[in-house]
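One protein chain omitted, others in place.
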Amino acid sequence: MSRPPADDLDDIQAARDARGPVLRKSPGPTAWFDIRKRSTGHWAFSLNRITSLGLVFYLYLHLAVLSMLLGGKDSWNGFLDIATQPLFLGFDVLLIFGLLFHGLNGLRVALVGSGVAPDHQKALFWSFMVFGAILLLGAALHIAGSG
Amino acid sequence: MVTLDPAPGGANEAEDPTAGTADGAITRDFRVFRFARDGGPSRFDTFEAEVEPTSTVLDALRWIKVHRDPSLAIRHSCFHASCGTCGVRVNGREGLACVTRLADLEHGRVTVEPMANFPVVADLVVDMTSFSERFPPAHPMDRASEFPRSADLPSGVDEYERFEDCIECGLCLSACPVSATDDSYVGPAALAYAQRMLEEPRGSDIGAILDWADGDNAAWRCHAAFECTEACPSNVRPAQRIMHLRRALTSRRGGGS
Partner (left out) sequence: MMPSAQRASHDAHVLIVGGGGTGGALAHDLALRGVRVTLVERGEFTSGTTGRHHGLLHSGARYAVNDHESAVECIEENRILRAIAPGSFEENDGLFVAIDDEDMAYLPGFLEGCESSGIPAEQLTPQQALRLEPMLNPNLKAAVRVPDATMDAMRMPLRFFATAKRNGASLLNHLEVTGLLIHDDVVSGAAVHDHVTGRDAEIHADLTVNATGPWSEQVATMAGVDVPIRPSPGVLLALRGRMCNMVINHLHASGDGDIVVPQRALSIVGTSSWVVEDPDDLGVPDDHVARMVTEGSKLIPAVATATHRAAWSAARPLIGSRGDADSGRELSRTFKTIDHAAEGGAEGFVTITGGKGTTLRGMAEVCADVVCRKLGVDEPCRTRETVLLPHVAYFAA
């Protein structure tokens, strides 16, 4: 029996290799914020990143504001007028939320990530959030009362 | 002579019990990811499939392949969540097509896509090569069986054994946001397997496995999103295992064994 040509086999393989398997465009860090169909752990993860960005932004903002001190008493007092406006105070509450969430959830991640109670991560999350909500409510009332 | 099991002596051998069972059949719309044949962009095809109330996503996909479009490329094998070949995303959420019941999905059109973070070969078929390369040096399939509790063992059997829960389906990798960011992260399945080796060494080199887990792209890259545990169809709980693995690594660094 003469050996028939095997050209087509090489063609089939070549055609497959030419197109590769293709990695769909990787979502990259945007995957962090895609919470569709995701669960508690992922929301906490996403919000941790959002609050961290917010807090870093706040840090620079705070430094910029503090630098107004260089402009003397009048410049600072001008700022304080803005700082006591209700809208600004509202942002303060948002800031406290960010601090509480990031801090408490961070504590949860540190605990769970060191192997302490990883099976109870959801319970930890919600109990910390309840605790944080109480603190936040207290802070918000305090701010509202002082306005 | 018959094969898988001998045919019973029953009367139903000649009859087809599925003939004429049209009642209960309904149609459902499916939007299925198609990877282009001609090097062009991928697309979604819409199909109307005839399904039963108890049908799974895999039943529907196979119906579509047989009755509507034979070119639809799909992976499947065992039909009972044991082989891990039919992992897909249904309406954006990871699952095994063979045990994802249509009745459990929200009403309306069902979208089926391949798993994320895997190279796509064709349509819903992904390439598992790099997934299988992530595992730690030793990962045997056999483990001790923890149930049911038996008072005795058959003579000659040292302990009852079973297979590891992990069916290497890759759904955990698909769900992981760190894997979505960076392909070099070894991923939940590999780390979970490493932790199982710590729990039950089976003669493996624990030091080598811990060294592997301590590496740059291993246990320390997890960010506790826990989506792997949510996605796992086989109760592996990879996220929790990664945390336990970290504890073992930490205590090792601290001077413990």
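Order as written gives the chain letters A and B; numbering starts at 1 within each chain.
Just so we're on the same page, a contact is a pair of C-beta atoms (placed from the backbone, for glycine too) under 8 Å apart; a residue touches a chain by one contact, two chains touch by 3 or more.
Remember, predicted model here, so these are calculated numbers, not experimental data.
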What are the shown chains that the left-out chain touches?
A, B
Which of these touches the unseen chain: B:88, B:121 or B:213?
B:121
Taking the entire complex into account, which one of B:106, B:133 or B:216 touches the absent chain?
B:133
Of B:45, B:165 or B:214, the residue in touch with the unshown chain
B:165
Against the hidden chain, chain A presents residues 1, 3-6, 8-9, 11-13, 15-16, 19
Residue numbers in chain B that touch the chain omitted from display
1-10, 12-18, 21, 37-38, 54, 56, 62, 66, 70-71, 73-83, 85, 98-99, 121-123, 125, 128-129, 131-133, 135, 139-142, 145, 147-154, 157, 160-165, 167, 234-235
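Keep this in mind: only the chains that are shown with their structure count from here on.
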Distance-wise, how many Å sit between the C-alpha centres of chain A and chain B, to the nearest whole number?
29
Per the touch rule, the chain A residues reaching chain B in their complex are 19-24, 26-29, 31-32, 36-42, 44-45, 109, 112-116, 118-119, 121
Sort out for me which residues of chain B touch chain A in the complex.
35, 39, 42, 91-93, 114, 116-121, 126-127, 177, 180-181, 183, 222-227, 229-230, 237, 239-240, 243-248, 250
